[in-house]
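For reference, the structure discussed in these notes is given below.
With one protein chain withheld, the remaining protein chains of the complex are depicted in position.
Chain IDs A, B and C follow the sequence of writing; residue 1 opens each chain.
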Amino acid sequence: MIRAFAAGVASLLATLLVASVVIFAAMQVLPGDPAQVMLGVNARPDTLAALREQLGLDQPLAVRYWTWVSGLLTGNPGVSHTYAVPVSDLIAARLGVSLPLAALALALAVAIGLPLGMWAAARRGRAVDRGVLIVAQLGIAVPNFWLAMLLVLLFAVTLRWLPPGGFPGWDAGAGPALLALVLPAVALALPQSAILAQVMRQSLVDVLAQDFVRTARAKGLTRGQALRRHALRNAFIPILSVLGLQFPFLLAGTIIIENVFFLPGIGRLVFQAVNQRDLIVVQSVVMLLVAIVAVVNLLVGLAYAAVDPRVRRAA
Amino acid sequence: MTLLTVDNLEVDVAGRPILRGVGFTLTRGETLGIIGRSGSGKSMTALALMRLLPQDGQARGRIVFDGTDLLSLDEAAMCGIRGRRIGVVFQEPQSALNPLMTIGAQVAEGIRQHADVTRREAASLAAETLARAGLDPARVSPDRFPHELSGGQRQRVAIAMTVAMRPDIIIADEPTTALDVTTQARILDLLRTILRDDGPALLLISHDLGVVATMADRIAVMDEGRIVETGPTRGFAGRAHAPQVRTLIAAATLSREIAAPVPPLPEHTPAEHPPLLAAEAVSRRFGLPRAHPLAWRQYRRAVDQVSLSVQAGESVALIGESGSGKTTLASLMLGLQTPDAGRIAYRGQDIAGAGRDVLRRMRADVQAVFQDPYSSLDPRRKAGWIIAEPLHLAGPIAADERDERVAEALREVGLSPDDANKYPHAFSGGQRQRIAMARALVTRPRLVVLDEAVSSLDVVAQARILDLLARLRADHGLAYLFITHDLRVAKAIARRVAVMHDGRIVEEGMTAEVLTDPQHPYTRALLASQPDFSAFAA
Amino acid sequence: RTDLAIGVRLEPPHLDPTAAAAAVIGEITYANLFEGLTRIDREGRVIPGLAESWEVSDDGKVYTFRLRQGVFFHDGSTFDARDAVFTLERAIAPDSINPQKALLEPIEAVEAVDAHTLSVRLKRPTAQLPFILGLPALVIVGHETAETNRAMPNGTGPFRFSRWHMGDRVDLVRNDRYWGEKPALSRVTFRVIGDPSAAYAALMAGNIDAYTNFPAPEHLPQFEADPRFKVVVGRTEGKTVLAQNNARKPLDDIRVRRAIAHAIDRKLLIDGALYGYGDPIGSHFAPQNAGYVDLTGRYPYDPEAARALLREAGAEGLRLKLALPPPSYARRSGEIIAERLRDVGIQVDIVPMEWAQWLTDVFRDKNYDLSIVSHVEPNDLDIYARDDYYFNYDSPEYKALYAELAAEQDEEKRLVLLKSLQQKLTDDAVNGFLFLLPKLGVWDARLQGFWENAPIPANDLTGVRWER
Partner (left out) sequence: MNRDFLNARLLAGAIIVGGVCLMALISLVWTPYDPLKLDIANRFAPPGPRHWLGTDQLGRDVLSLLMRGAVGPVGVSISAVTIGLVVGATAGMLAASSGGVASYATLRTSDFLFAFPALLIAILLRETLGPGMLNAMVAIGIFYIPIFIRVSYGASLPVWRSGYVAAARVAGRGSLWIATVHVLPNIAGVLTVHTSVQLSLGVLAEASLSYIGLGVQPPQPSWGRMLLEAQTLLPISPLLAIAPGLAIMVTVMGFNLLGAGLRQALDPRGAFIPESEAVR
């Protein structure tokens, strides 16, 4: 367990180091001049040069890379070109939207998908099962941004139950803030929950067919007891890996959905920063996203170990 | 006093009839052995008794247990019967245990299901039962998980799980099939102890006549979903007349029947002629997982300083229990793994440094039949293709000549040349083994390494394969390195045996000598574990 | 009600109009947070701002501004001539990053005559100066707080900065120490909603009270039909042109450019891209400005004439790249123009790009054939007189005419010159002149006081109030 953790962390750090080089290099090949973007069409060359100097863009690559990476380590990768505030503040504020959104979506997906999958598995082969399978097929196929569109039309424009988008900020109170996240989270969660339901059903059906479930029944456990005490935990193992896989999708989905609902999250930030060539922000956000995915992967690995003694003891 | 009466039990699964008119009785404290070939419906009978048939299964008839017809009970009442009154030890302890639960918890679960005890009481009762089943808490703690146990230990857990609830009937479905002889003997001992201490009735299911003969008071033989013969064990063989039963009996006593004479070795001494294939003090170790990151890496020596040679025309048996390193040694000798120390010599030449053509000659000369016949056949290739795969070793070959050689090989192993166009899944287990054999023979090798070539087959198929091997040896002067855990088989085929234990060869010598007068205690234990047929045959 | 939620399309990069060109900074801050010495009103006229009045010396080279007294910055410090000097000197300094620095080039020196008098000395007469000083980029900043304005704007305007929820909105509150008439609104929220359908939903759902420039013309009929809303379509200064690289073959041939001009169907364009809102233009000049001549009839839509001109120029089978920046007017017009050009035999490859790329590829490197963009600066005929501008238009006659205009103080003569400048551009078919970008105002019918037109990108909220 400790060893697995240590190995995981080591490979995580290696991943992040390589990622930082790749990302930094990618920024250098982005065409477009940050200064020009900021100052617009009437700017004169000397004005642009002055700005570039102010932004530190005239320094050698290695110096800029080092400044950035060492800044990352201390938690302050630099100052945004356009906003002129520390990148860390900028990101922290945006995470305040993106993380709750992703978490809410994940929670919703789990809360909808898993019970649905269990229900279908418990009644496998019957009408319920087929119904769930068909609904899941539909759910998987729906583009989330399209769903978002329809949701806005229905719940915000027509029924006016929920705000059509935007984010009032947490200081406006948790109520309005959460309300603003409901539609985006639903749009994100529904397709994911369809996947989860499908995986849950299949995994549970597989487990229920295994001998140890029969053994449990032979001990006198009822169907429900066997399902709860023996099948669920085993069925959860594939779910874990699916959750790990879904996370990057969710993240990508968040970026798109934030644009549909004009939520001031990480996704909007990165889009905007790319358009304005706020390189320091772009590279820091990308780095952050890569780190999040890598950390989630590590956590999934550890969760595996927590759930499955075969992995735990072998590691 | 009759405890259980099964009357005209019919089971359909997905509309297909599986059991047809099964009927038998079981009295208190009695042991009934059910034998029959694979697929004859033994396990299905057990499941029907427990009312745990597959989802699309349906049972008709009567199963009267202690005065009530189980088929008429509702699910809740049945839950009270299962485990508490009728317990079952399922086939394959590997999959019958929940991999995510400690063994102690799995035993305790059944106890708590039927008795009003605290968690702690159940746990201590479970530990006690495990100890009774031969899992000393000091060595095998109840906190272990199933994957941390050997096959035999898992079987003990499965038995403990059932015994803990002290049921009136224990159904044991193939409790020893996956185990080697010594472990098998110990498990059977355990069952005897439980019968003596708790006195339940036992329904012992096995395809192995030997096992049933040593345990059961009465025997029932199943075939194709019916019971074709029942009677007391004593003198069963003499009384049986159903033809299916006769073949079973014939096969079970095969050691006498196929003891074809082992041909004498051509005159030469190992010094003048280097042996065909030899392992010289080879070792092979596998790294064990570290206990914690800073711990030294521990190794397990799967093969430890082993020397073994096979002369041309000689047949050598390598026996030993599961995990003793037989397969590892074989794959070292085949050059599939490289030894950590020592060398493998083909006609006196180290294969590690040998050139291409030497290896090529060795490949043509030394062929192998692997432990599991099915998994050694590529499921996506037809039998003919599979058999022809090594033919390239003798250089390019024309298509019709190739087909001819394949047909010949097929005929040799007793299959028809038409079988070349079938896929492996279309063959039975015994036939698959023959295909593997045909592939090994098609290059006209000098030596065939056979790893447990017959262990996974039922007795009838075993006998046929052994016959074939004897004939081939006679016809082509083939040498065998025959790996097995079954002494009868070793006796039938080999001139010389080597006994392997814990990665070392503990005893080696002429078959007759070793098996009649074993020197090493392990060999003696091995011999003592052989099932005893005397009561049954008399 | 005294609160107002107003929608803007783009997120401001920051809130300092003197340090970036983004129009949205002005839309939020101009006349609300920050004020200039002069001020541009809803009709585009120059009116007094922080300067009560000003005089020009006879040679037109010295401007003297009399500054208002009793003006406080939001942080409590007083405004005086030092701040004005500081602001202007900062804008013209060598390390200045003021986006309008180019326009200040004629300024030679700035000095404070006394605490409330400022004099600006010019290298040559520049009649435009009061107008320039009224632009958003030249608002007066406090000398202690100039560097923190990006995140904490500190100006003299009728509203104070309250809070910026980055990515979502900017909150302003009434400045109770404002020197002028206090605004009717006590709280103003600028919400950033760029997506047209989101904007539509937000207005419909009542989350936003007003959009002074609604992003989706297709929705206007629905708002018009809804009594809750008032729709006011006004004019901006956005002269939308099909920019052409005049130095590139075959666009250096006037016949080709004229052929393209003939292939532009302005009516179709305005209908298709703007749903009928917007005025056609025939030159680089907005119809609402004094001196405008209607030149839209100069090259009527005539595919036959276009084909003939192309034949004459030997430019058949032409293939051109059309670079399109992100705004939807550009993307939509691009598709329509491309289709029309195909119709007269010019294959057009559309290359959509982000602003960053447009600025480097098209604007800076002039590596393009055609592009569509709206020039929103008012009075910007000078761009055609510049040497290095991306149209690559190089006409000595035009430059001479423009120099004359720059030096001319007499209003009558200026109008005549303006007309000939427009005429010249159209004659040379420098660009395809398409339409004037409309300002699509949609707001709650109970609101009044918004600007109808947008002479500069600004939302002056001083006069906005809810109907009682």
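Rule of thumb we're sticking to: a contact is a pair of C-beta atoms (placed from the backbone, for glycine too) under 8 Å apart; a residue touches a chain by one contact, two chains touch by 3 or more.
The structure presented is a predicted model; accordingly, all values stated were derived computationally and were not measured.
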### Query
Among the chains included here, which ones are touched by the excluded chain in the whole complex?
A, B, C
### Message
Which candidate, A:Ala49, A:Leu99, A:Ile140 or A:Leu299, sits in contact with the chain we can't see?
### Response
A:Ile140
### Task
May I ask which residue of B:Asp69, B:Asp189, B:Glu389 or B:Glu513 touches the chain that does not appear here?
B:Glu389
## Note on the structure
Per the whole complex, from A:Val85, A:Ala177 or A:Ile256 the residue touching the absent chain is A:Ile256
### Identified contact with the non-displayed chain, of B:Glu121, B:Asp372 or B:Asp467
B:Asp372
### Summary
Which of B:Thr5, B:Gln58, B:Ser141 or B:Ser331 touches the missing chain? It is B:Ser331
### Message
Applying the definition given at the start, please give the residues of chain A touching the unseen chain.
### Response
11, 14-15, 18-19, 26, 29-32, 124-125, 129-130, 137-138, 140-146, 149-150, 153, 157, 195, 198-199, 201-203, 206, 238-239, 241-242, 245, 248, 251-252, 255-256, 259, 270-271, 274, 286, 289-290, 293-294, 297
### Task
Name, in rising order, the residues on chain B that touch the hidden chain in the full complex.
331, 334, 336, 359-360, 363-364, 366-368, 370-372, 375-380, 386, 389-390, 392-393, 425, 436, 439
### Query
Which residues does chain C use to touch the chain missing from this display?
195-197, 200, 216, 218-219, 222, 268, 271-272, 331-332, 334-336, 338-339, 350-354, 356-357
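Just so it is clear, only the chains that are shown with their structure count from here on.
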### Task
With chains as vertices and touches as edges, which is it: line, ring, star, complete or other?
line
#### Entry: Cα-centroid distance, chain A relative to chain C, in whole angstrom
39
### Query
So in the complex, which bits of chain C are touching chain A?
11, 13-14, 19-22, 94-103, 150-151, 165-169, 191-195, 197-198, 200-202, 204-207, 326, 354-357, 359-361, 363-364, 377
### Query
Across the complex, what residues on chain A touch chain C?
31-34, 36-44, 46-47, 50-51, 53-54, 82-85, 90, 93-94, 97, 149, 152-153, 156-157, 160, 163-169, 259-265, 268-269, 272, 274-278
### Query
Can you name the residues of chain A that touch chain B in the complex?
2-3, 6, 124-125, 210-212, 214-223, 225, 229-230, 233-234, 307-310, 313-315
